[in-house]
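Shown next, in structure tokens, is the structure this report addresses.
Note that this complex is displayed minus one protein chain, with the remaining chains in position.
Up next is chain A:
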Amino acid sequence: MTSRRGFLAGLLATGLAPQASWADLGCPAYLSAAKQPDGTYTFVGLSAQGTILFRCPLPDRGHAASAHPKRPEVVAFARRPGRFADVIDCRTGNQLARITPTKGHHFYGHGCFSHDGSQLFTTENEYETARGIIGVWDTTDNYRRIGSFASGGIGPHDVLLHQKVGGLVVANGGIQTHPDRGREKLNLDSMQPNLTYLDFDGTVIDQMQLSDDLHQNSIRHLSMHDNGTVGFAMQWQGEPGADVPIVGLHRPGTSPRLLAEDDPRVRNLNGYGGSIQFSADGSTIAVTSPRGGVVQVMDTASGLLQQEHHLADVCGLSTNETGFVASTGAGQLVALNKGKMTVMSKTDLRWDNHLIRLR
């Protein structure tokens, strides 16, 4: 068995067996942080059907995770202000290493690997200066810190690899926080979120800012289309009741497109996009809102809102072969396919903000 896994891992690493998946190595199809009924936190691997394959205890609440492109390991990030990121063997759920932020920094809960997997990038707050930082870690040397650069704004949250620009795309949410003040937002009047494209040395390739009237629309979460289009989800920090877009699409060097702007149902999101995800073919993009108890699916070509699913406390979002998969704080995992919602599984765990697909 081990030799077969080793063989498959080798094939995956060389890209010679694109049909082979992590599941063939005994890895889960999905990953999510969760809160257990006894109040403790855990990181969970799930099968494609939504059954629990492993639980790995976390010392505090988790947030997102990122899968290594070649090795069967994942990094589970603590929720902001994060003090740890755990490297976990995705076959067993065993902890392999713990990464802790540099002094004076905390994690924001997201990160991503370089294409070859040799480096991990983490979003961080250098909180005495409120500078957004991308931390760089050497995964070949037990996740040693090897450098950092500015994220291009305050409050970097989600970060993804952007192969077309040969670097990273960072959602700088714009909100200043300090761990001494908990999760309090310190600069709502002057906040200025952006989407920043960086090369791997930290040089800014492109930067996108929305118009002034949307300066309080914090750009938080990202999804990547194969063609290089970035989908972003926002969280409105301005007055309640403002009619604001929550989902946008952007390609470097062009103007952003805000989706479903004239559809009043966007208000059902309560100004809050929790997770965002392109469909497998990129023809649609979905957004969850736990505050609105709703998942909305938008057409990426027309920009129109296609479907709306009502689901209490929904936040995690991912894809399956035919549609979307979403998770809720009430322990449900549901499949969303062409307007139909099917419960896949229900547990006594509270699924946290993000559902990560491993492929």
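Basically, contacts are C-beta pairs under 8 Å (C-beta built on N, C-alpha and C of every residue); 3 or more make two chains touch, one makes a residue touch a chain; residues count from 1.
As a convention for this text, contacts and distances are computed from a predicted model.
Enquirer: Of the options "Peptidase M75", "ABC transporter ATP-binding protein", "3-oxoacid CoA-transferase subunit B" or "Aspartyl/glutamyl-tRNA(Asn/Gln) amidotransferase subunit C", which is the UniProt protein name for the chain that has been left out of view?
Expert: "Peptidase M75"
Enquirer: So which of A:D141, A:D243 or A:D281 would be touching the chain we can't see?
Expert: A:D243
Enquirer: In the full complex, which bits of chain A touch the chain not displayed? Write them out.
Expert: Output for chain A: 35, 50-51, 63, 79-80, 109, 157, 183, 220, 235, 239-244, 264-265, 272, 274, 290-291, 293, 310, 312-315, 328-331, 345-348, 350-353.
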